[in-house]
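Sharing a structure, written as structure tokens. Questions coming.
Of the protein chains in this complex, all but one are displayed in their positions.
Order as written gives the chain letters A and B; numbering starts at 1 within each chain.
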């Protein structure tokens, strides 16, 4: 039993590995200025790629995703970025709900879990 | 390490198995016409039964559930369907919040994870 932390601060970690899984924090966009929901989603997915790579996994090993949209009217825009990114042979389970996020400029937050491969 | 997919589309899978667990997508009602929250919840729970069966698990092996209600006033109605369905000897952990869902006719979405048994 060992737990490893990646991108750790005193409050939270960006990624944690345990028992063969990688857990990622809810990722939010880094660049929000004039960014629409599709651009923000691509930004979030790029961060997910990066943290999965750092913690020994990849988007091909994601098992589940929860998508939080600040406005459900952005559902199609989010899906355009998602569909362009997800590996169709390794598409995870997913839930998507509307929820107000911690900062008003964030249009999307995505939280995933994956299988650790190394 | 092997991941299996059930009900897979290019965007998402209905169920994924990995490391001894089954993960299910957030299940939403298939029949919403004139269906109240109790009926929609029973619809959702029947789909959960079906996907768990297809992926080698059962409702007796669910470990956690998150219930998203479009209107928290439907909490009692959701629980009537839940209580009639859940195995009281194998009741999972649960959270329930109100959240706007992807389609306005959906009153409830439920996401579960379970232990894989075969």
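Everything below uses one rule, namely that contacts are C-beta pairs under 8 Å (C-beta built on N, C-alpha and C of every residue); 3 or more make two chains touch, one makes a residue touch a chain.
All values derive from a computational prediction rather than experimental measurement.
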Point to revise | Given B:5, B:23, B:51 or B:82, the one touching the chain that is not displayed | key: B:82
**Study point:** Hidden partner interface residues of chain A, rising order
**Key:** 1, 3, 5, 8-16, 18-19, 21, 23-26, 66, 68, 99-102, 109, 111, 113
Study note, to complete from the structure: Touch rule applied to chain B and the missing chain gives residues 19-21, 61, 63-66, 72, 75, 79, 82-83, 86, 88, 90-99, 113, 115, 117
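The rule is simple: only the chains that are shown with their structure count from here on.
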Check your understanding: chain A to chain B: how many Å between their CA centres?
Key -> 21
